[in-house]
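A single protein chain has been omitted from the complex, and every remaining protein chain is retained in its original position.
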Amino acid sequence: MSVIAVRELSRHYRVRISGERSGPRRLLRPRLSTVPAVQDVSFAVDAGEIVGFVGPNGAGKTTVLKCLSGVLHPTSGAIDVLGFTPHQRQRDFLKRITLVMGQRNQLLWDLPAWDSFLANQAIYSIGAAEFRATTDELTELLSLGSVLHKPVRQLSLGERARCELAAAMLHRPAVLFLDEPTLGLDFDAQDAVRSFVRDYVRRHAATVLLTSHYLDDITSLASRVLIIGSGRIAYDGALGDLVGFEHEERVLTVQMETAEPVTVPGVDSLRQDGTTVVIRASRAEASAVAAHILNHYPVRDISIAGPPLDDVLRKKITKAARA
Amino acid sequence: MLRVFHRDSVRAEIAYRADFAAGVVLSLFWHTWAVLGLAVFYQFAEDILGWTFPEAIVVLGMFLLMNGFRQLIVTPNLQQMSDHIRLGTLDYLLLKPVSAQFMVTLRRFNPILWVDCVIGLALALAGAILHDGVPGPADLLLFAVTLAAALIIVYALGVLLVAVVIRTVQAEGLDILVRGAFEVGRFPVDFYGGVTAWIFTFFVPIALITVFPARALLGDLPIAAAGASAAGAALALALATLVWRAALRSYEGASS
């Protein structure tokens, strides 16, 4: 039984064309053009699945997520989530889903995150006992502890992102739409978000549709991938087939204390811009390279990540479009 | 570079052409109301504390000019700074090879406010002509000096506020406070009587940026006062720069 079923979903936007000539008539009746953001997209997701939803910027990922969560009406096609039609925005539907958008702030800025939780408790009509149990669980899973009682403005970006996530999960949604949940976070915070999603799904058999630009998000969480390109589904299947040797490459980003030139023996893909050093290395070499830099240079911060998905995806999409 | 920044802002605004056209109309409307508001008081008296209606109009024009200029450069950059701190993007800005002060205080413009400035100036000139005919070259020179000083003071205020936002993060309260303080300059400050007039002449130099240029235009500003306003501008700019540097030193960066 699928939790999410999408059939031939299309979504068009009307945009105003700024013409050469303007005048009062143009102002009153601007020339509109219709831009298809999503075209004939169909797929289904079963309960307990974590599906990675990937594609280059502007491919229509966010549009699909917004249609699925009821923020946008589809232009045509049918959507069924948990037996509801999302855009009717029934209260019972909204209480069972959540949409997390990275770098969107829904917490009250001047107050501790705890107070935002209380506001959400009121809005979602969560009973006292259930609220206590959920907040205990979220505090543990996201290791929030003392963070909850400091004003949000004093939190670091990573702490804030964890609180945002907790606030979006208070009503224990059965379906999670995560739109770039790790955007702009450092390595530790990304990791915390990932392990949270994994644990939550295991405990509550929740269903997740996740978009991300970080390959690691997708590979560590999803077992199945949907690739969308130019508003169409280009690939739907297991992750294994998709990620071949490309995933073997690692990108090291190092923030140096000084702008002193860095050299690593045996590595020629090194680019340096002031105090920022970027190195591409194979998965096997990556840790040796990191160790060399840490031993020989003053380092402020170092991170290791897979290559940006865009390159991998673009190849896949063009291939799929040809097939 | 300044031209590029300004062009960016103009483009952003032109994209909403209907809004821009409406903005001009709104400005005109709003300025008419400002004159009417002053006229309410002059319904009951020929002159108030020696200020005739045309003289008070000159002050009002200067107020509208300065208030427009404040919203043109101070308000948008203040908001921008708040966003920088909140999202942690100030770090990127500080990496750019240009003066950081320049980057944060003149990055954004609100070009629609040029209209306010022009109308304000026109109103001030009209008031002066109504009062005493076209001002002579000496008066215009003094006016130019005091006007330039006033604009510099407003810019310095912007730098100061942006520095304060580094600590307070929120810009909204500050902007409202400054808008309120400016609003006082709508009338010649002695209208308020007693301590208030004194405060806004010496403590918060609203008089310096509205009444001084207005008096210069009306031809009764002593040369010494023009000198004082130029000195005041230099002092304000120096002070603001110092505060900005101190704020930057104390900036801890947005921890990730």
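For reference, chains read A and B in written order, and residue numbers begin at 1 within each chain.
Please note the rule applied: a residue touches a chain if its C-beta (ideal position, glycine included) is under 8 Å from a C-beta of that chain, and two chains touch if they have at least 3 such contacts.
By definition in this document, contacts and distances are computed from a predicted model.
Between the names "ABC transporter permease", "Thiazole biosynthesis adenylyltransferase ThiF", "Elongation factor P" or "Electron transfer flavoprotein alpha subunit", the one given in UniProt for the chain missing from this structure view is "ABC transporter permease". The residue touching the chain not shown here, chosen from A:Val41, A:Leu99 or A:Ala166, is A:Leu99.
Residue-wise, the contact with the chain that is not shown comes from B:Leu177, picked out of B:Met1, B:Leu177, B:Ile223 or B:Ala238. Shown as candidates are A:Gln39, A:Thr63 or A:Gln190; the residue that touches the absent chain is A:Thr63. Across the entire complex, the residue among B:Thr52, B:Gln101 or B:Thr168 in touch with the chain not shown is B:Thr168. Seen across the whole complex, the unshown chain contacts chain A at 11, 13-15, 37, 63, 66, 69-73, 89, 91, 94-95, 97-99, 101, 104-106, 108, 110-111, 115-116, 118-125, 151.
The set of chain B residues touching the chain not shown comprises 16, 18-19, 22-23, 26, 29-30, 33, 36-37, 40-41, 43-45, 48-49, 112, 168, 170, 172-174, 176-177, 180, 183-184, 187, 191-194, 196.
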